[in-house]
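Take a look at the structure below.
Missing here: one protein chain of the complex. Every other protein chain is in place.
Think of it as A and B in the order they're written, each chain with its own count starting at 1.
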Amino acid sequence: MASHDPMARLKTFVVPTDGSPASMEAVAVACTLAKRNKGKVFVVHVIEVRRSLPLDADLSQEAARGEEILAQAEKVAEGQDFEVEGELLQAREAGHAVVDEAAERRADVLLVGMEAEGTFGGFQFGRLPQYALKNAPCRVWLWRSAAEGMS
Amino acid sequence: MRVIIMGCGRRGAALATMLDGEGHDVTVIDVDAAAFSFLPDSFAGTEIVGSGTDEDSLRRAGIEQADAFVSTTRGDNRNVMAAQMAKHIFNVARVITLVHDPIREEMYRSLGFRTVSPTRIIAESLREAILADDGGEATGAAAEAQTGSEG
Partner (left out) sequence: MYIIIVGGGKIGYFLARQLLEDQHEVLIVEQAADKAAQIAEDLGEIVMVGDGCEASTMERAGMARADMAIALTGDDADNLVVCQVAKHKFSVPFTIAMINNPKNERIFKMLGINATISSTSVILAHIEQELPSHPLIPLLTLKGGGLEIVELKIPPESQVVGKPIKQVLLPQKSLITLIIGADGQVRLPTSDTVIQVGDEVVAVTMLDSEESLRSALIGAPSVRAF
């Protein structure tokens, strides 16, 4: 019975992305649900500005890369016949910016994609998911992609 | 020469012993009286318990008549503070200070201080040892290891 579907009221999704495959999977998952529930997906890419620069510094290289990543996310959404809204942010710490964004958008879910294996092998629990789990006002879902070797 | 040495750890004590042996008038100042145990029984100089960054202690150590002041503690900041007091307040003619951090060493050198960086010296020694000519004599552990494997 549709009224008992726990996912039904999940309409607004915020998905941070750093361009990694896992985060793109998260985008796809968010799109599936949002589409079904006639909701919205906000894809967020945060440029972390180091302290030696002012927060509003002009970082054209990073901005260009960010736009590329958001374009990639848009393509993923297209593949599901859905549209996402991309956000390029500059902040000292990505976790803070993403949680703030989720609060502002009154997100129902903050969906964080994580790789099963880090660069040096083995799982790495990054700063962003840690901060999000601790501080996000909304639901937080971790989408850890399948480990290598699993289909 | 009347020399005041701040810090009676291994380095300070070694220096004190050397200078004392050469007939100089040596005073060692350290916050911890137990540190003086690093000095040999034959040490003919003066031992003062006190802080090299305290004006009164420095006076007790005879800084007003000193020809040279050397700060040898493990703490870069204490060393440079004492050196600056020796130079600017007491106008000691020769002031030498140990600064471990290469960046701070460079800075204080550019401010007109005679600095010695143990870090730099050790790194250079090790580097020379590593790059030593193969045709030359292998010393110590390396030589022993070689003979061992051929034996």
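The rule is simple: contacts are C-beta pairs under 8 Å (C-beta built on N, C-alpha and C of every residue); 3 or more make two chains touch, one makes a residue touch a chain.
Note that the coordinates shown come from a computational prediction; the quantities given were computed from them, not determined experimentally.
K.L.:
Would you mind listing the shown chains in contact with the chain that isn't displayed?
P.N.:
The chain that is not shown touches these displayed chains: A, B.
K.L.:
Could you tell me which of B:M1, B:A33, B:I89 or B:A132 touches the chain that is not displayed?
P.N.:
B:I89
K.L.:
Which chain A residues would touch the chain omitted from the figure, given the whole complex?
P.N.:
Given the touch definition above, chain A has residues 50-55, 91-93, 96 touching the missing chain.
K.L.:
Please identify, in ascending order, the residues of chain B that touch the omitted chain?
P.N.:
Against the left-out chain, chain B lists 53-56, 75-78, 80-81, 84-85, 88-89, 101, 103-104, 107, 110-111.
Note that in this section only the chains that are shown with their structure count from here on.
K.L.:
Can you check how far apart chain A and chain B are, centre to centre, with Cα atoms defining each centre and the answer in Å?
P.N.:
It comes to 55 Å between the two C-alpha centres.
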